Structures are given as structure tokens and as C-alpha cells.
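For this depiction, one protein chain was excluded, whereas all remaining protein chains were kept in their positions.
Now for chain A:
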């Protein structure tokens, strides 16, 4: 690596990290939070004994998982305007990613709820709890522990998927890298640099996942 390449690497690190801090990371955090809330609702609908509720949830999950995220983004940002619905890049991205997380995480949460032994429901009923209270105080805390590893995967995937938002003009990590690359014509360097920053973020997230798992582990039988 010669001096000028090194200089370019260092000087482009600024805009790339700025893109991560103002674009990638907040986009992932907001979408994940909204998506997780959505996923909990969808998971509970899916588990409902009311046929139509679980049917709606099933169709939703099927559509989200059966269509590419990029297509979902394009439908919202480039498609909806022809119906007169204009949404800015940032909210478009948040909507698409939340809906996506909502579909994938719903299945994770559903499986986690089902993994809690039936005896836990029975003990909760036995002490006089209603269904709702049993769910919130007894079942969900235990399901949360089970779903940490798969939900961490969902989050890490989401962080990387936010790079697709560059295609609907959201200023985030990868779009910043693209712009420097177009200007400097150093494509290999800039794209590798972007990859490196994504990797660094994911390394941090993995270690957070580890800490979270050990912490939650203390309260669960083995």
C-alpha cells in the first residue's frame, strides 16, 4: 500500500464512519425496535386460537419471507409514489426494514414461546394468573432468554442489510463509501474499507450478544 492509497484510506474513514453513525446504526436500531414490537404482536396473533388472526399473521410472515428485501424497499420508495404516496428515504427504509424484521422475528418469538414448558403455563394458572398475566410475567421472560441468539442474528443481518438503503438514497455507510469511490475511482479500496467497518460493527455486536447471553443465563435452568 503506497502513501497516497493510505492517505485516501484514512481520509475516507471519516465520511464512512459518519455514515455509520448517522445512517447505518440509527437505521438498524430504530427498525429493529419497531420490528421487534411488530414481531411480538404477529407472533401472538400466529399463536391465537382465532383462525382469522393466525391466518393474517401467517400470510404476513409468508409475504415478508417470500419476497426480497430490495424489492420491498423499491415498492415503498419508488412504487408507492405512483399511487400518490410519497415517503422520504429515511422513513421508507425504516418501514421496509421494520416490516421485514417483524416477519422474521415473529417466527423466532413464536418458537421461543412454544419452547417454554407447558408446566410453566399451568403453574401460572394455578396461582391464579390470567392468560395475559401468565404470558407477560412467566412465559415471555423465559422466551426472551431463548430468543436472544436467534434475534441477535436477525439484528446483525439487519445491520448489513441497511446497505440496501443506499439504493433509495439514504445517506448511510455504504452510500458514503460509494460517493468517495466514484470521486476517487479507487473502488477496490473503498468497498473493502466499507466491508471492514461493517465487520467491525458486527464484531462489537457479537460480543454484546455474548454478554447478554451470560447475563440472562444466570436465571435459567440447564
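Convention: a residue touches a chain if its C-beta (ideal position, glycine included) is under 8 Å from a C-beta of that chain, and two chains touch if they have at least 3 such contacts; residues count from 1.
Throughout what follows, contacts and distances are computed from a predicted model.
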Missing subunit (named according to UniProt) among the choices "Nucleoside recognition protein", "CidA/LrgA family protein", "GvpL/GvpF family gas vesicle protein" or "Amino acid ABC transporter ATP-binding protein": "Amino acid ABC transporter ATP-binding protein"
Touch with the omitted chain, as defined above, among A:74, A:125 or A:191: A:125
In chain A, positions touching the absent partner: 117, 119-120, 122-131, 133, 137-138, 141-142, 145, 218-222
